[in-house]
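With one protein chain withheld, the remaining protein chains of the complex are depicted in position.
Showing chain A:
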Amino acid sequence: MFPFAAIVGQDQMKLALSIAAVDPSIGGVLVFGDRGTGKSTAVRALAAVLPDIETADCPYHCDPARPDEGCELCRSRAESQIPQKTEAMRVPVVDLPLGATEDRIAGSLDLERALSAGEKRFEPGLLAKAHRGFLYIDEINLLEDHLVDLLLDVAASGENVVEREGLSVRHPARFVLIGSGNPEEGELRPQLLDRFGLSVEVRTPQDLATRIQVVKRRDAFERDPAGFAAEYEAANAEVRDAILAARRRLRGVAVPDATLEKAAQLSIRLGTDGLRGELTLMRAARALAALSGDAVVGWSHLAALAPLALSHRLRRDPLDEAGSTTRVERAVGELAAA
């Protein structure tokens, strides 16, 4: 696994992913940009940084500490106070391959069982696998709209409901949805864009020195993966500690009214629809404050995260030349001056 700390540049992407790791309720991260910029490497690397999770002995690797949020099996065990066997597992990162069917994503009738034992059993899909981890979708802009819709629904509700082929199943599926793609090949519908928490634009580094550094590190990693990982172990541990500390601090971070008002002013100035933008901005700012060890969310946190939380929510004329990130930055500048 390529170490997270060894990723050159791409600070915005790393920030967005770290924030999602601190507060998964942020609602998914959209990473749009060129191919070969290490998008999927970053997601996998981040998951590898995180400590193993403790899981219950059930098909959905539920959290044994919170049976009320678990699957049916876990809840019934908790009710009848049957002790759970627990195991440790890596934070799952599930890839959703382009062309995956709805059956495979949501889960479907287990054909093998149906054929051999005549038993009607649910075969969990990719959503179940991603529970408590990350679901990564490359080229989300090429995915069919109804699948994106399904994914966003489940990501928002934390629960997957399957009603088909005589099955009626409901299971927890809380994951961080990470979608990536190249806008040159087609855009995501604005209705879907708005439902992602954060969005970042990644570009390949434009200067030669950085590009050389990226390629060199990749080469060194492939030559000796273990040795390379060992080199960055200390730096990776720092990232892990920062995220874990932020998770602990998160609940204690205060959001003063003045900050809330600023966030509202910013949203009004930009004319974003609905309250989702403000809410996400506030949550993300709180996670950032927790990450940087601040007890109170201030203007600096809002300003740093406004482009990530708002730029994809602007109602835009599709032919408007000015990039939305620029518009957000301009609004932030104006508000700071005011």
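Going forward, contacts are C-beta pairs under 8 Å (C-beta built on N, C-alpha and C of every residue); 3 or more make two chains touch, one makes a residue touch a chain; residues count from 1.
To be clear about the criterion, contacts and distances are computed from a predicted model.
Undergrad: So one subunit is absent here. Using its UniProt record, which name fits best from "Magnesium chelatase subunit D", "Putative tricarboxylic transport membrane protein", "Formylmethanofuran dehydrogenase subunit C" or "Protein containing araC-type DNA-binding domain"?
TA: The chain we cannot see is, by its UniProt record, "Magnesium chelatase subunit D".
Undergrad: Would you mind spotting which of A:63, A:138 or A:201 touches the chain that isn't drawn?
TA: With A:63, A:138 or A:201 as choices, the missing chain is touched by A:138.
Undergrad: Touching the hidden chain in the complete assembly: which of A:219, A:241 or A:334 does that?
TA: Only one of A:219, A:241 or A:334 touches the chain omitted from view, namely A:219.
Undergrad: By the contact criterion defined above, which parts of chain A meet the unshown chain? Give residue numbers in ascending order.
TA: 34-38, 40, 59, 95, 97-104, 109, 111-112, 115-116, 118, 129, 138-139, 142, 144, 146, 165-166, 183-187, 189, 204, 206-208, 211-212, 214-216, 218-219, 223, 317-319
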